[in-house]
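With one protein chain withheld, the remaining protein chains of the complex are depicted in position.
First chain written, first letter: the chains are A, B, C and D, and each begins at residue 1.
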Amino acid sequence: MITLDTVTKSYGAFQVLKGCSAEIGRGEVVVVCGPSGSGKSTLIKCINALETFESGQIYVDGMAVRSANTDHSALRAKAGMVFQSFELFSHLSILDNIMLAPRLVQKRGKEELCEHAKMLLRRVGLEQHADKYPIALSGGQQQRAAIARALAMKPDVMLFDEPTSALDPEMVQEVLQVMTELAREGMTMMCVTHEMGFARQVATRILFVDAGEIVDDCPAADFFAGRCSARAQAFLRFEEAHPS
Amino acid sequence: MITLDTVTKSYGAFQVLKGCSAEIGRGEVVVVCGPSGSGKSTLIKCINALETFESGQIYVDGMAVRSANTDHSALRAKAGMVFQSFELFSHLSILDNIMLAPRLVQKRGKEELCEHAKMLLRRVGLEQHADKYPIALSGGQQQRAAIARALAMKPDVMLFDEPTSALDPEMVQEVLQVMTELAREGMTMMCVTHEMGFARQVATRILFVDAGEIVDDCPAADFFAGRCSARAQAFLRFEEAHPS
Amino acid sequence: APCPQAVEGLISPPHLVMATNPTLPPLQYVTVDGQIAGMRVELGNEIARRLCLTPVMLSTSFAQLTLGLLEKRWDVINTGMFYTAQRARLMEMIPYEIQAISVSLNDDSALHPARLEDLSGSSIGVEMGGIEEHHAREADQALRNARRPGFDIKTFQNVGIAFAALRARQVTAVFSIDAVARRNALQGGVKPVLKGLYPTPVALALRDPALAQRLADVLEAMREDGTLERLMAPYGVVPFPGRIVVSGPSHPSDMH
Amino acid sequence: MQIWSWHGFFTYLGSPYIFRGALITVYMTAVSMVMGFLLGLLIAVMKRSQRRLLSWPARFYVWFFRGTPLLVQLVVIYTGLPKLDIRLSVLACSIIGLTLNEAAYLAEIIRAGLNAVPTGQIAAARALGLSERQIAWRIAFPQAFRLIIPPLGNSVNGLLKTTSVTSVISMEELMQRSQILVQDQFMVLELFSVAALYYLLMTTAWDFLQRRIEHYAERPYRRQQKTAAVEAIELPATTQDAR
Partner (left out) sequence: MQIWSWHGFFTYLGSPYIFRGALITVYMTAVSMVMGFLLGLLIAVMKRSQRRLLSWPARFYVWFFRGTPLLVQLVVIYTGLPKLDIRLSVLACSIIGLTLNEAAYLAEIIRAGLNAVPTGQIAAARALGLSERQIAWRIAFPQAFRLIIPPLGNSVNGLLKTTSVTSVISMEELMQRSQILVQDQFMVLELFSVAALYYLLMTTAWDFLQRRIEHYAERPYRRQQKTAAVEAIELPATTQDAR
């Protein structure tokens, strides 16, 4: 589904990604973790071309990302993205937020789209908030709406960048629940998160990133059973000791 | 040190605090917890008169808060406050942030003050950041600076309102550590927080607030041993099951 | 009267387009319902009638009068422009009336000047760009050359505000055209104390030499048959004493 | 001469000449505001461009038209263009001058508004596959518009009065007509009071309109207060639940 092939990226003299390679199969749920500043966000943004990279290649469903004749719109329709700060369009109602991109990018019919949007809102438990504006919703509700918005494009893979870290503790659960359901339904997912509980429940693989390198790429079961690299185990112990 | 006597407060028709009473002795560390919107922030703001309340009374070190002839400046010098969002003065350097209020309110001498400020910065581990502006510091560093700023007034009691909930996971620990040291040194503290680990380590008492009432006020040991009200126990279980 | 042969040099025949700066009641001004009125309008209408043309009177700022003429926005400047040799080098000028300057003071002014020099050291209000300003500056210079205190000249963009300033005693005196001074005296509060200073010919100004010749002929005819005097008398204005001729780039004149 | 004549005041207040002058002022303001906004939008977008070929002319434009007086611009348009054999009516010259001048100021206002749109919103739109053009029209401009309204309102207030500079090329708007009438009866205070009253009427009407536009644009950013109040009252009950 996604192939990362020695992806390298620098900001000026500072190399953020130092040749990252990985292979994510259809239906896999990959959790990316690692210390702050290690390049997790950058890596995930390279996948849907929100960031450029200098060398290496990424394939999404066979489509090369770093290529002059790649249709970025099509690529981004394949890879839905959910941000830490939700970023619902503040001037549009929740329903319009969900319908905007499918209408403009995929030119889908209004009626089918409205049906689809309402189905998605039901799925994330927001059917009665369709006509509200983002500001009227809690953080957790906004994040669930953002997930619905990404799903409306019928993506093949969903990318999450710390989707719960801007939320109040009480709201984290409702978002994780939606994500867990998504994973159980077979969506391919790549998720930067510190939520080890979530990782334990649904991840098939853990990528541990440190200083721009994927220092560990191992099955979730092994990771939690302590059969991965010492560096990753240390990090895991730290996270579990200070669960905040 | 602090006496709350049936404190009542409303926003229009909505009663936020429905007669809260409690007694906090010198050197106690009281953790206030409870669901979102239950009135924790309001309660703590009433103590240093950042919010007014309609009936009941609060005494801080014998000083009545709700009284026409209370000197609010003196009251606030007694009760230092640390906010969720740090609120360091963005136009002043860290050192100036710390020295501003003692200079203006307590009219303390520049030299003594500078000494004191530097001592405090050393204590929170920021001695080499004295001349930086807040924006140049990480969230955890900012919060530690905010604690130092409150301490500079030599308060009798420190009030914390969710001091770590706006921080990235990696930065929570450094702030909790400073708070733990403070508690161990005998500072009277009242702290709204979801950090049950912190509560377990240093709290002498837990106040559980729900819907504007202090529904439970019991020693920390009893609380964690499950000897408090069912409502509080349920909340505790929830927090510990989803430690985020 | 029979119509003469076709008139050459008009910008939009059969209209005779004239421009005025309507800031000089009662000679040229705008009434409260927006009509341009006054002696100059009557004069323009009479000239157009004699040439069998339709008179059109435009209102514009003083600064634009000359430029608009050179840019063919109108045929004639009919605003009581003073004749100067400098202007006659630029445009075809037809002197046809005599205008002079008055000095107005407040009714209760303590000054009783017999000559202009007696106002030495006073502040004088004038409208910008007029011959009044020109003479005020000349007199000021003369005083200074004689080592006496000069005038403090205040240039207003509008003679109305100059008189308002006089009434508010922000200036001691106002230099203005005789007719304007008289009009203000009627309004009350101020009085002309010196009249008839610097009598100067006033001219129509044109761009087209042929058209200028035609207009000069008409005006000369009007002067001869007394129309001009009859038209001007109610306003206290006198016609140009001599023969009315064109003086301009194409009509070098010996009159100055 | 008396200090104040009510008769004069009411005569001028009822004068159709003055009234038509006020209409001309409103007309010039409206037309040059709309055209200036469009031109300003173009210049703002150019100025934000990465390409120097676009951004430098825009910079120069703003520098030049903000730096020189409108009066001079108008005179140059009115007397300079005919030398190139372009002869426009006074009204056309006035509107061109006002538009060019206003566009420079509006460009800066619009640019500030566009800069204030959170970059996260743009990134989110990009991640959804919207083209740059779609992002501009659907996300950036609508969000910037709300931020632009207050300074835009200030500009309208200013422009209503700035139009009177066109009198230099003999445009007879409200102020010029007032000054022309001053010549007749010399009732300066009465006439100018009438003019001031007209201007106050216009700015007050605009303020009212602006508040309506603001109210409309702020709609998505209000926490639907009615519902919120109800929620607040019900909260103590619902917090008992599974939350």
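Convention: a residue touches a chain if its C-beta (ideal position, glycine included) is under 8 Å from a C-beta of that chain, and two chains touch if they have at least 3 such contacts.
Being a predicted model, the structure only gives us computed values, none of them experimental.
Colleague: If I consider the whole complex, including the chain that's not displayed, which of D:41, D:70 or D:114 touches that chain?
Modeller: D:70
Colleague: In the whole complex, not just what's shown, which of D:24, D:43 or D:195 touches the removed chain?
Modeller: Residue touching the absent chain, from the options given: D:195.
Colleague: Which parts of chain B are in contact with the chain that was left out?
Modeller: Touch with the absent chain occurs at residues 48, 50, 72-77, 80-81, 83, 85, 87-93, 100-101, 104-105, 132-136, 149-150, 153, 170.
Colleague: What is the set of chain D residues that contact the non-displayed chain in the whole complex?
Modeller: 3, 63-64, 66-72, 75-76, 79-80, 83, 105, 108, 112, 150-151, 154, 157-158, 161, 164, 175, 188-189, 192-193, 195-196, 199-200, 203-204, 207
Colleague: Kindly note down the residues of chain C that lie in touch with the hidden chain.
Modeller: Residues 63, 66-67, 70, 90, 125, 128-129, 133, 154-158, 161-162, 164-165, 167-170 of chain C touch the chain that is not shown.
Everything below uses one rule, namely that only the chains that are shown with their structure count from here on.
Colleague: Please tell me the distance, in whole Å, between the geometric centres of chain A and chain D computed from their C-alpha atoms.
Modeller: 44
Colleague: Considering chain D alone, which of its residues make contact with at least two other chains?
Modeller: 243
Colleague: Any chance you could list the residues of chain B touching two or more other chains?
Modeller: In chain B, 35-36 touch at least two other chains.
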